[in-house]
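The complex appears here without one of its protein chains, the remainder shown in place.
All chains are identified by letter, namely A and B, in their written order; residue positions are counted from 1 within each chain.
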Amino acid sequence: MGHIVLENVEKSFGEVTVIPPLNLEMEDGEFVVFVGPSGCGKSTLLRLIAGLEDVTGGTIRIDGQDATAVPPAKRGLAMVFQSYALYPHMTVRKNITFPLRMAKLDQAEQKRRVEQAAAVLNLTEYLDRRPGQLSGGQRQRVAIGRAIVREPSAFLFDEPLSNLDAALRVGMRLEISELHERLKTTMIYVTHDQVEAMTMADKIVVLQAGRIEQVGSPLELYRTPRNRFVAGFIGSPKMNFLEGPEARKHDAQTIGIRPEHITPSSSEGTWKGRVGVAEHLGSDTFFHVHMEECAEPVTVRSGGEVDMHHGDTIYLTPDVEQIHRFDDQGLRIG
Amino acid sequence: MARAVKNKQKIINTVAAWGIGLLIFFPVLWTILTSFKTEAQAIADPPVFLFFDWTLENYAIVQERSDYMRYLWNSVIIAGVSTLVGIVVAVPAAWSMAFVPSKRTKDVLLWMLSTKMLPAVGVLYPIYLIFIQLGLLDTRTGLVIVMMLINLPIIVWMLYTYFREIPGEILEAARMDGASLRDEILYVLTPMAVPGIASTILLNFILAWNEAFWTLNLTAAKAGPLTAFIASYSSPEGLFYAKLSAASTMAIAPILILGWFSQKQLVRGLTFGAVK
Partner (left out) sequence: MATLHARSAARLMMAPAVVLLLGWMLVPLVMTLYFSFKRYLPLRGGDLGWTGFDNYVRFVTSSSFWPSVQATLIIVGGVLLITVVLGVLLALLLDQPMWGQGIVRILVIAPFFVMPTVSALVWKNMFMDPVNGLFAHLWKFFGLAPLEWLSQASLFSIILIVSWQWLPFATLILLTAIQSLDREQLEAGEIDGAPPLARFRHIILPHLGQAITIVILIQTIFLLSIFAEIFVTTQGSFGTRTLTYLIFQRVLESQNVGLGSAGGVYAIILANIVALFLMRIVGKNLDT
């Protein structure tokens, strides 16, 4: 079980409103990602669900029960912190056992669950070490281990991968996804990294300044972003935005086109420009193209081995079907 | 070449520092040496430095005549119990201020500090009167209370500065793991803060041990700690240098040894975290 509903939940610190009233439902077993730029209120929202902060108004329901005033320990949730928050004076085994000890489970059950969790997370041989003797990835696993032994109704992750280096991050991302596949427990995951959101989520919640900009599956957000903010936030590299005459041609204030939906050519196309920086990644090449009509360079994705260089003239052809149109409020048209 | 210059500089530094260090330490050293002399050698003219007949008789005489052990025991009880009670009162307070700060936390901390600065002599008579009324004069209980109160601000402050270095997320993790407030403080915060708590205990034990206003004014023969024991050596016994030295050595030796362990924490404790 792990069906969490937020009804008109709001939060302010003194005079400052961090989260205006907000409604959100997380289904049982769903992997929900809160994503947004730093300071958008995503971590605060997670802490409200955890019970580490009081809501200023509204109701939080967990599995149908009103949990708004329930202390964190009694909500049946587990949390993995950004800093891992391991107990430095305890061994890995004791760290993982701690929630079970607090729940006063009998010794045999404690041992069974800890060993099971350790096996799942490849921690068995580290059980008697202290957190200080572990690598970043191992610590992360211990933090997850401490969360899973409680068999919570939902897991809360607060930017769990942001302290890891890039390579490890990809690995841990897969591990967490696999864990979700296996446990089928609700997971709520906070990140500022849209790649993590896209790759892991069943449902993404895009937040900005405490407001929900859009809720949907990764592909929904990719295909039909509700507004310019979501369009620019989801997708990598970022969507290109054009204003002025080009946009007016499509009856819009602004049009957006993703780099992967533009075909470059050295001989002919809709737009003409000059190659600025070319980033050769091997599999892909990204051209930053300067056009006269446009202040910002336009980013274009192309195949791996295209022979164009700084200063070359380039022609671009957008896929008309894939053009996103926005009105003067930044909202999607059509 | 550069290396040679550096070594020369290092030699000069070493000689200068050792010279000054020994000069500063000399009164302590002289006291310790004198305590092993006979009374005649202690006032020999010219003074003898190391080549005398080492003897332990002064220690025996001091113990026999002035019941050193009783004063020592009073010192241990007063400094020890007042520090421990202070810790028990201060840990929850420091937890509150470090992890649940409010707008008033800073004011409360500074106010606590200000009570430490209240000149003792300004409240001497009221305390004296209260002690008489409550029958606390010349009792260890009375001194434990006073010593705990005058050091409580320092204990709270030191613990506060140590607790602030513990990331709040770890305590939140404990809360998520189902720990009650008591569990959180007992199983997570306290073990993590052991080094800080230990140095707080150490420094406050030293301060209480050496306190010499209240101990001199509120005790007599019964509850007097070592500060009073030494003060009783003023004159005329003070002119028996060897015995005075033996008594002094016994009074300062325990704390000198403890003090050397605490020198790093000393700075932090006595500057209220302003210099680290």
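As a convention for this text, contacts are C-beta pairs under 8 Å (C-beta built on N, C-alpha and C of every residue); 3 or more make two chains touch, one makes a residue touch a chain.
For clarity, every value in this text was computed on a predicted model and none was experimentally measured.
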Touch criterion as defined above, residue of B:Ile78, B:Met158 or B:Ile255 at the omitted chain: B:Ile255
Contact footprint on chain A, counting only the chain that is left out: 13, 51-54, 71
Touch residues of chain B, complete complex, unshown partner: 6, 9-10, 13-14, 16-18, 20-22, 24-25, 27-28, 30-31, 34, 43, 45-47, 89-90, 92-93, 95-97, 99-102, 106, 108-115, 117-130, 149-150, 152-153, 156, 168, 181, 206, 209-210, 212-213, 216-217, 226-228, 230-231, 233-234, 238-239, 241, 244-245, 248, 251-252, 255-256, 258-260, 263, 266-267, 270-276
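Assume only the chains that are shown with their structure count from here on.
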Rounded Å distance, chain A centre to chain B centre (Cα mean): 54
Touching residues (chain side chain A, partner chain B) in the complex: 50, 52, 71-74, 77-79, 81-83, 85-90, 98-99, 102-103, 146, 150
Chain A partner contacts - residues on chain B that touch it in the complex: 167, 169-170, 172-180, 183, 187-188, 191-192, 194
